[in-house]
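With one protein chain held back, the other chains of the complex are shown just where they sit.
Letters A and B mark the chains as written, and numbering starts fresh at 1 in each.
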Amino acid sequence: MSIFLKYILSIIIFFPLLSALLLVFINKKAEGLLRNLATILSLAEFVISLFLFIYFKSNTYQFQFVERFSWIREFGATYFLGIDGVSLFLILLTTLMTFIALLSSYKYIKEHVKEFVILMLVLETFMLGAFASLDILLFYLFWEFMLIPMYYIIGIWGTGRKVYSAVKFILYTLAGSLIMLFGLITIFILHYNQTGNFTFNLLKLYHTNIPLTLQIILFIAIFLGFAVKIPLFPFHTWLPDAHTEAPTAGSVILASVLLKFGIYGFFRFAIPLMPEASIILTPVILVLAVISIIYGALVSIVQKDLKRLVAFSSVSHMGFIVLGLFAMTAVSVDGSVLQMINHGISTGALFLFVGMLYERSHTRLIADFGGLTKKAPILAALFMIAVLSSVGLPGLNGFVGEFLILVGSFKQYTVFTIFATSGIIFTAVYLLWMFQRVMFQDITNKNNENFKDMTLREIITVLPLILLMFFIGLYPDVLLSRINPTVVHFVNIIEHNKYAYNLIKAKMGLFNA
Amino acid sequence: MNSKDLIVWLIPFFPLLGAILWGVFGKYFKNYSGYLGSIFIIISFILSVIIFFIVAYGHGFTSILYQWIDASYFKVNVSTTIDRLSVVMLVMVTGISALVHIYSIGYMKDDKGFARYFSYLNLFVFSMIMLIMANNFLLLYVFWEAVGLCSYVLIGFWYEKKSAVDAGKKAFIVNRIGDFGFALGVMLIFITIGTLNYSTVFSDIHTLPPYLITTIALLLLAGAVGKSAQFPLYVWLPDAMEGPTPVSALIHAATMVTAGVYLIARCHIIFSYSPDASNVVLIIGGVTAFIGAFSALTQFDIKRIIAYSTISQIGYMFMAVGIGSYAAGMFHLLSHAIFKGLLFLTAGSVMHGMSGELDLRKMGGLYSKMKITAITFIVGGLALSGIPPFSGFFSKDAILADLFNKGDYLFWIIGVLVAFMTAFYIFRLIFNVFFGESHVDKNLHVHESPKIMTIPLIILACLAGIFGFIGLPPFNHSIFYKFINKDFANSFNFAPAVNNYPWYLLSAISVIAGLGGIYIAYVFYIKKSFDLEKLKSKFKPIYDLSYNKLYVDEIYDFVIVNPMKNFAIFLWRIVDILVIDGAVNGIAQYVSITSSKVRKLQNGMLMSYIVTLTVGVIALLAYYFVR
């Protein structure tokens, strides 16, 4: 057991890759076997990752389950893994969502099944690796590798303008990450100049002294990389295309995990590496966040395509998370981290439901639906819960995170918070209006006369998410107690940074005057 | 957990259990969901009564279930506060709920969503109980939204009807607008006081600067205005009548819509330290009372008339709490819950007997066919008109007397005017429905409702008859005032009485106004001494204004809804697709155009490659030598 726990992160990261390797040897005609095996393996992966949760010590901010091996000695690159309260839940989210995504695609993916399940498992490895890496070179490798499977998933199994969307997705994010690479390498070199050591070790790079002007330039560079991923207005236009054309499983993974990398990148890299610059640029980012919130919500109102609507709602929701993170109070950052998980769960669920609607009627246009409640009451009920979770109804998960973000940001950024809070009105408008047009009223489309309710497999697919919505909504302490030490430490780093602290004080002075 | 705590937590437990059982396993329970659901609520009612006596003969207490959120310095518990205010509300809510549940068994019989209906209804009762019992602002907000959700699903209960679903959505969104302010208020309380627990907030609020108290009060008021359907957010309530009638009785008359008044009464300390905010409450109450009554004058839909009446009556309550007469506001809240619940349920009984007909022009002479309904309706109407000895008389006159004695003559005049209009419109309804000649469709078999529906009516009618007597002897010495004022003892008396006119004088005026309204309705609709059509054309602008509900919906559509929608379309079509995506695709296009030019160099002729190569070599050499 102790050896298992010692290398548990590596096991978790490479288990999907090994699973994929195993699947390579299976005849591609045996689609049922491939699907079942991939699903079972991903479930096993989720179960393994639960050990992280069980053995995680919730009273410390230190990185846990640390593994460290020399990798490229010449550059000081190491194979350095470790998780804290934030990455713990993101890893759990990743393993859970991969399982669910695989389970959801039994009917959706009809051709090239073998390639699909292998790509999904490979993608899982890369995502987990990026969440667990504490070495920026290792992180960057995983970060870039992630794009490749996603590119194929959108490009091969997508619909409509799938190639356009896939290329747009990869170019957009690649452009962002290349600029980010430049920033990371500059910090690496600066650190070498200051200490004479080559190292990609993130924890050591944290102590690099970067002159303020350079910091701002670098921050902007790295910001671009992460902002595209989040996506923050105005770097969001790849998202609706990618989401709309991707297969259900792709949309689910994209929404629940890939988008989180932007926030995670800010949390793990951009802000601690360049605290002063991030404090100086906070107002700019908050403006973008608030614009994202309102803009995403308003644009969602008038969408005609279900997936596009959910995609724009993601822009709006991610805006909240950015707001909370950059308000940089313990409460708001707690809320942001929690909301990352919540958004993964509720938006993932929404995409699953949209996928189910699409599988049944082969359209995503809202106008083609209507009156489905009569035919599919279970679908209606569960879909409703997912919608309400996304609306941020108290008692469900979305509310806790959203409220923590807002209450945490309120004091210092009152105006921004007021604007952000108005987002809760628009969220209700677009989601309820959508739900009404899809599920209520009379059936207008003859194709939907034979609309089938959810099958057992579909219920099993969404049930974990629905239960989590209630669980996190009613008892968020399970998450918060593990997130909180990390977050408090993060906020302390910012505040203890003397220069940064002075800046805050100067700013407060400006506010008071 | 001692026995008191156990009782407290069992009160919301049973409705919640019911909601889950009928919601998940509804198809196995079928009709039992109605009976069992009613029994659950009756158990809650009995427990509430027990708690009531525990508090009445002891003192209030708080009870913590578990810690809900613990994020650094933001900590919130799921916990309750049991004091006189909350037990009174608990008894009222569970009591009316129990009656409405029983009534619903008859009303919703044969509806295919029977179990679903009871699931929603139980969920509502659970949320409302928790709203009342909450002991911090976040929990209050949580269940504030939860009752809104129940209202949403119950208004849109018949989801095939577009109007019903639209109404539900409208209710939810308009409420969200109010809740936007409410949420900001809660946040402001947290960052100024540092906690959301009632006891700390109320004891520390006076340390804040006045402008902050006023801001907090006004933000909370926004929530109250949304939930209680006050001006300018009252537009959702008339539409909400699309839901089943028992729902209108329970949620949109007796309990949920009065939550705003309860909120202000609960936060009376905050409001009493901010006379400005209280004045706003008073003004909103006065305006709403008038608008509601004015709009009700000319409607033909019986449920809508009663809905406007609800808006108007809650306006009274707002006026009361706006002048610091919290006890009077609560008194009217309770008596209104009884008689307005009664009116809606009787209206439902009429609908039931008329196969869903709502237009009073197609009724008339129903008295002989449904005696119990008619009599109970009239009792409700008399209570609403404030005719002694029915409960409305005591509670409404308490408010009017306070308005006069505290020197708010303008609002007193409005109050009396509204009392007059109220009596007129409700008796216009009664005369048109139950008396006069019949306009009922000949093929329609009009019948009295079954016992399971009429018994709750009779119980409510009796209550409407006797409830007012807890308001005796008048004012501060009355049973009710003595009981409830212990909770309001800490509020700051910002509006002391300036007059001390005896109550009988003031009551006489409002009773005369009420009787006058009834008389005019009698003259118009029974004696028909005037030609109504002529009168209508003479006052056409005013009539149209009332008939079209002051055109508020149209104004909102024109000023807010449509511009917003167009702006959203602009953002999507122009900003998103044209500008941002245009820029992105533009860059891509630029690259591809340039490369299509550049690729011409690659013409495939071996010769040209060699030439290029040679030129390149020479250029390099030349550079080397020249340098």
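One rule holds in what follows: contacts are C-beta pairs under 8 Å (C-beta built on N, C-alpha and C of every residue); 3 or more make two chains touch, one makes a residue touch a chain.
The rule is short, and it goes like this: contacts and distances are computed from a predicted model.
Student: Given the options "Nitrite reductase", "Peptide/nickel transport system ATP-binding protein", "Nucleoside ABC transporter membrane protein" or "NADH-quinone oxidoreductase subunit K", say which is the protein name UniProt records for the missing chain.
Tutor: In UniProt, the chain excluded from the picture bears the name "NADH-quinone oxidoreductase subunit K".
Student: Let's see if you follow the contact definition: name the visible chains touching the chain that is missing.
Tutor: The undisplayed chain, in the complete complex, is in contact with B.
Student: For the chain left out of this view, which of B:V24, B:I413 or B:I610 touches it?
Tutor: Within the whole complex, the residue contacting the unshown chain is B:I610.
Student: Which parts of chain B are in contact with the chain that was left out?
Tutor: These residues touch the chain not displayed: 599, 602-607, 609-611, 614.
Here, only the chains that are shown with their structure count from here on.
Student: Which part of chain B faces chain A closely enough to touch in the complex?
Tutor: So the residues of chain B touching chain A come out as 23, 66-74, 138, 141-143, 145-146, 149, 152, 156, 159-162, 165-166, 169, 172-173, 176-177, 179-180, 183-184, 186-188, 190-191, 564-565, 567-569, 571-572, 575-576, 580-581, 584, 588.
Student: For the complex, give me every residue of chain A touching chain B.
Tutor: 168, 171-172, 234, 236-238, 295, 298-299, 301-303, 330-331, 334-335, 338, 371, 373-374, 381, 388, 393-395, 399-400, 403-404, 406-408, 410-411, 417-418, 421-422, 424-425, 428-429, 432-433, 436, 439-442, 474-477, 480-481, 484, 487-488
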